[in-house]
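Below are the structure tokens for one structure; questions will follow.
The complex appears here without one of its protein chains, the remainder shown in place.
Labels run A, B and C following the written order; every chain starts at residue 1.
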Amino acid sequence: MEQKKDLILKVSGVTKRFPGVLALNKVSLEIPKGVVYGIVGENGAGKSTLMKILSGVYEKDEGTIEFDGEIIEHTTPIQALRRGLSIIYQEFNLVNTMTVGENIFLGRFSENHGMKGTHQKARELLDSIGSKIDTYTLVGDLSASEMQMVEITKALSFDSKLIIMDEPSSSLTTEELKKLGEIIFQLRNKGISIIYISHKLDEIFEYCNIVTIMRDGNVIDTKPIEELTRSEMIAKMVGRTIENEYPPRAHFVGEPLLEVKNLNTSKLHDINFTLHKGEILGLVGLVGAGRTEIIRAIYGADKVKSKELIMEGKPVTVSSPRDAKALGMGLVPEDRKQEGLILRFSVGENITMAALSEIAKKGVLNRKKEKEIENRQIENLLIKTPSAAAKVLNLSGGNQQKCVVGRWLELNPKVLILDEPTRGIDVGAKYEIYVLMNKIVEQGGAIIMISSELPEVLSMSNRVLTVCDGRITGEFSPEEVDPSEIMDRAIG
Amino acid sequence: ACGKSGGETKTDAAADTAQTEDTGNTAAASGDGITVGWIVQDMANESQSYSCRIAEEKAKELGINLTSYDQAGDAQKATDAISTCIAQGVDAIIINPADPQAVVPALMEAKEAGIVVGLFSSDLAAESQQYRDFFCGTNDTMAGEQAAQAIIDAFPDGCNVVEIGGQSGHDAQVKRSDGFKAGLEGSNITVLDSKNCDQWATEDSMAIMEDFIVKYGDKIDAVFCHWDNGATGVINALENANMDGVYIVAVDGCSAGYDHVKDGTQAVCIGQSFTNMVAQSLDCAQKAVAGESFEEINWIPLDTVTSENVDSLPYPEW
Amino acid sequence: MDTKRVFIKAKQVLLKQKAVLAILAMLILMLFFNTQFYSVYNWMNVFRSATVQGIIAMGVTMTVLCAACDLSVGGIMCLSGVITVLMINSGMPIAVACLCALLAGAAVGLVNGFLVVHQRTEPFIITLGMGTLLKGICQQLTDAHPIACTNMEFMKISNTKIFGHIPILVLYMAIILVIFFCVLRFTTYGRNCYAIGGNYDVAKYSGINTVMIKWSTFVISGVMAALAGILLSSRMNSASSVYGDNTGMLVNCGVVIGGTSFAGGIGGVVQSFIGVFVLQLMSNCMDCLGIGAYVQQLLQGIIIVLILGFDCFGRLRKREHV
Partner (left out) sequence: MGKSIDVKKFLLHNLVLLGIVVLCVVTAIVEPLFLTQNNFTNILRQFGPLSFVALGMTYVIIGGFLDLSVVGIISLVGVVTLSLIDPLGQVGALLCGLLLGTFLGFLNGVILVGFGARIQAEVLFITYGMSSIFGAIALIYTNSETEHMSRLSNPYTIFTWIGKGKVGPLAVSMILFVISLVAVEWFYRKTLWGRQIALMGGNKIAATLCGYNMKRTMVLVYTICGLFAGMGSIVLISRVTTASPVAGAGYETDAIMSVVVGGTALAGGTGSGIRTVLGVLLIILLSNCMNMLGVSTYLQTIMKGLVLVIAIWLDNRKEQQIH
């Protein structure tokens, strides 16, 4: 009895089915007041689905939910918000065409006495978390991490008793992550509970009090954080023991493959570097440093002022992604929903997208070969999908990412560019992607990898470049260097 | 409706006119010629654009300063065009309205501004005729009646006829259809069916005729099609079905109609003479502006073109 | 800081608003010709001509802001005129007739909203079909004959002038424009419309009653079109089933020309009015210059293509995307 009073949320026996998928199977959770409650699990474990049920986006099929002592049968997003449950969704949840201030107070315009009041209050909130974003800028003009901060601010603007954060840190920099940590502690001290979902286990260990581990729609275990070790957690998540989070670094570095010279755009200044055969080159920098711009410019996706590329000793021109692909380059973009996938199309169609031009004979396609590719990649990458014909829209984030990566693997690219390839991907899948990366370099290809997770870059790459403000500011060998030195250069 | 403001408009417009004369209109051909705003019903319509062309030619001859405006078959554009004419300070407006009802308020304004108003081809309803000075044109209702008469004459013992109307709701379609119905009243002619088109499109009339042929087959003795180019479609449909001897009557009197009558594919073509209409209206306008007396209503008689008289009539230029 | 922001905004508007540039170009061009273009009467005439489409554009803008569109406005306008005139001719008081017409417009908007918002059909195509349907109803009601209004009082609604020069229609337009501007700018409802158009799901998750709001924009659009129908019928003292044939396309085109994005969330009623106005002004300019009908059509097409084209171009340059 006594204990029950302290619970903010009690979920018992919740089940959710999607066509062909049992997303949640009799899930039960108990979340006390004033704790940070971590939920971890592989991609497709059902974490996001559970959160969407709590916030009223999906209907549950079975089970009961009790929020703040009240049984909730049916809820809608607005009711959930009013009750005091706010959520930061995994996918961005902002209106790009409106200003930061208006987004924070979306739908509550009159509560703040019009435009001026809204922006004023938004300013106060942003200041309170130490963000310098101008409330009058359009959200569409922000970078991924700035958007994330706006989302966090938005969740704070409600007087919530429970805040769900579904991978809030996936695009935050170290600096911002620190701020987020402070915010979380502040909230917890005020007696507000937080559900924290992340694939970055360090954060889980740092912030959370209790952790629930999910796999395939089931709750595997719930334990206070002190009673868990990292490897134990990983083992429970993936259902087997993983010795290392990173495979051994591959060392096949050979002669120069791609030389980038004198690359200038409106944002980039004098970028020069060389990529060698069999090398994984990491690009490190703060958000907005221009890493994405560098690789897009190389790939021919953006306009450039000047650019010289030398591939295998021969000067080449790359003025469009088409040229880039013809030279054996491939790009996995950072925003998979907008730039990577055709969400309405099937998993298979998304996988074969890049390879179509290879299997077409004089422009005529071969359905049989397409099928082969689909099945091969689904097996190779262990993509969790009912069938190749299922819509990619319904896959979990990690599995969607695998589709985008898989599309290029089929082509054995010489240069594969990966922009945040493991964003929102679970440990198991990450490992698989790392192994795949190693396989590519083994075959003589080379990889440029952008990642905001420093450990990942340091463990995977043979060489690291730091980018700051559109310039390359340093070159390091990750085995020899101290991470703090790299961050130093990245900050500028 | 609004006396005071109307008065002011009048002085305004008068001042504007004076100004025009002071500075000399750029388009003015001769110093003393009157300016006329010629508002065409729809420049995309063949007959209308033809009448506009001859009006421009005729005006040059008469030393009239004529500017043409298009209402594109839209009643609202007609009122806009009238307002533009008033603003430009013309001496006379001659309009062939797409919807005669709809221009009445705008014409009131024009009259208040002291502008001579002439209606061309379509007249206002009887109760609003005070808002125009003169009317020149053929009577579409009469065209329908004449078409009916031609059929009655050809089939004194009665027959079955189908009617294919022009664009649904268009002034000419409405009047021709009403006239046709009125003309048949009391006769022993049966109207099997009657359909309008979405546009004045030959394709529409052809499709309707094809369906009629399937449905009524040889029962059809005569066809009344509202326009000559539509009759082309009717003739095509009949040819495709190998039907001969169907008595076709159509209105307009364009070259296509004359050609059909000459080949014998079309029995009767009710022709309207735009040359006469234009000459008469410009004449009336000149007289009205000069303050001379003129005929208020000028019916331009319709020609009933048949194979007998087709060669004696001047071949139309459109 | 605030003045600077205003200045930047003004510059942005001028650069973004190709329609304003087009208007300026026309105004300058007309200085070189000796016509009555710069007379009070003519300007009132242009404004008055833009009124009917302008009023419809207000409602359409609401739907477009919510990332939908309404092409049935031509049909609604026509229907409302027919209903009003028929009822007045049958002896009803003018006010009752007008009210019924507005209700009819609201009813059509309700159905449009049901289909588009509730049933999630494609607004472009469904409202296009609805327009055809309404046109048929008008033809049925009038037997495709134009009908004159027998009560001359009805004419006064649109044909009065105030202060001697200003047609009352222009006043109506101004009032409606101000109301819509304020609603969109200063009320939660208005801001919610922008949110819905910007990102429907986000608006929904943020607790905005997206369905009702988006639905209501269709009702507003219907009512405004019906109002425009009444004013048009009063202006012309008649109703006919052929009114409004191209209105749907033209008004939606005007809205987009003004800079209200068909993708939703960007724009406003002032822009829309400018968009409708630019087409009207252009036609007036060309009439004043005595340009032939075909060339007018050609020039109008070219202007539409250029304004919208450079709008696209501007957006593209900003992002430097593929």
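The rule is simple: contacts are C-beta pairs under 8 Å (C-beta built on N, C-alpha and C of every residue); 3 or more make two chains touch, one makes a residue touch a chain.
In this text the structure is predicted, and so the values were computed from the model without any measurement.
Student: I'd like the shown chains that the missing chain touches, ordered by label.
Tutor: Spelled out, the missing chain touches these shown chains: A, B, C.
Student: Among C:Val211, C:Leu289 or C:Leu308, which one is in touch with the chain left out?
Tutor: C:Leu308
Student: Considering the complete complex, identify which of A:Leu54, A:Leu142 or A:Ala354 is in touch with the unshown chain.
Tutor: That would be A:Ala354, which touches the missing chain.
Student: Out of B:Asn45, B:Thr67, B:Asn96 or B:Gln272, point to the residue that touches the absent chain in the complete complex.
Tutor: Of these options, the touching residue for the absent chain is B:Asn45.
Student: Of the residues listed, A:Lys325, A:Lys384 or A:Arg489, which one is in contact with the missing chain?
Tutor: From the options A:Lys325, A:Lys384 or A:Arg489, the contact with the absent chain belongs to A:Lys325.
Student: For subunit A, which residues touch the unseen chain?
Tutor: Those residues of subunit A that touch the unshown chain are 299, 301, 320-322, 324-326, 331, 333, 338-345, 353-354, 356-357, 360, 363-365, 391, 407.
Student: For subunit C, which positions touch the chain that isn't shown here?
Tutor: 115, 119-122, 124-126, 128-137, 139-140, 143-144, 249, 252-253, 256-257, 261-263, 293-295, 297-298, 300-305, 308-313, 315-316, 321-322
Student: What residues on subunit B make contact with the chain left out of this view?
Tutor: 43-46, 49-50, 53, 165, 168, 193, 195-196, 198-199, 201-203, 206-208, 210-215, 217, 229, 232-233, 236, 239-241, 256, 259, 263, 318
Here is the rule we go by: only the chains that are shown with their structure count from here on.
Student: Select, from all pairs of chains, the pair with the highest number of C-beta pairs in contact.
Tutor: That would be the chain pair B-C.
Student: Compute per-chain Cα centres, compare each with the mean of all protein Cα atoms, and return the closest chain.
Tutor: Checking distances from each chain centre to the full centroid gives C.
Student: By CA centroid distance, what chain is farthest from subunit B?
Tutor: Centroid comparison gives A as the farthest chain from subunit B.
Student: Roughly how far is subunit A from subunit B, centre to centre by C-alpha average, rounded to an integer in Å?
Tutor: Roughly 70 Å separates the two chain centres.
Student: Once you find the CA centre of subunit A and the CA centre of subunit C, what distance in Å lies between them?
Tutor: 44
Student: Indicate the whole-number Å distance between the mean C-alpha point of subunit B and the mean C-alpha point of subunit C.
Tutor: Computed from C-alpha means, the inter-chain centre distance equals 32 Å.
Student: Using the touch definition from the top, list the residues of subunit B that touch subunit C in their complex.
Tutor: The contact residues of subunit B facing subunit C are 1-2, 4-5, 8-9, 12-13, 16, 19-20, 23, 25-27, 40, 43-44, 49, 67-70, 72-76, 79-81, 83-84, 86-89, 98-106, 108-109, 125, 127-128, 167-171, 173-174, 196.
Student: Which positions of subunit C touch subunit A when the two form their complex?
Tutor: 5, 185-188, 191-192, 194-195, 197-199, 201-209, 264-266, 320-322
Student: How about subunit C: which of its residues touch subunit B in the complex?
Tutor: 33-36, 39-42, 45, 48-49, 52, 139, 142, 144-148, 152, 155-156, 158-161, 164-165, 232, 235-238, 240-243, 245-246, 280, 283-284, 287-288, 290, 292-294, 296
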